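Structure provided below as structure tokens; questions to follow.
Note that this complex is displayed minus one protein chain, with the remaining chains in position.
Moving on, here comes chain A:
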């Protein structure tokens, strides 16, 4: 009888799906924390609400209002600066047009098929930590010959 079973077992095994052991990257301590948090309701996971007395609540409101107004002022002055820059750029272009139309045409020459270079950095207020990628190699287009 035992023999019989042993013979038939591998046959069955071909049809059975065997569940493999889970191989997750989470350590057991972290897993424990995750299960503990999943049991808690959403309300208890939020940081405790600050209980302020009426005077302090009004003071808090005043501070947030002043802060938002400061941010607003800064945003407006930045926008004004950018507009000024754009205006002076267009003014320079106009000057160039008057002085030498050839140079102007050369500067504004439309190059068909040429898009904005993707590798170009977005202009920022401060220089990046890594100033220049000296080892940068531009990706080779598929159809081009070497």
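By our rule, contacts are C-beta pairs under 8 Å (C-beta built on N, C-alpha and C of every residue); 3 or more make two chains touch, one makes a residue touch a chain; residues count from 1.
Here, contacts and distances are computed from a predicted model.
Hidden chain, UniProt protein name from the list "Peptidase S26 domain-containing protein", "Phosphatidylinositol N-acetylglucosaminyltransferase subunit C", "Peroxin-7" or "Large ribosomal subunit protein mL38": "Large ribosomal subunit protein mL38". Across A:50, A:120 or A:140, the single residue that touches the chain missing here is A:50. In the complete complex, the hidden chain is touched by one of A:37, A:58, A:86 or A:103, namely A:58.
What chain A contributes to its contact with the hidden chain is residues 50, 52-56, 58-63, 65-67, 69-70.
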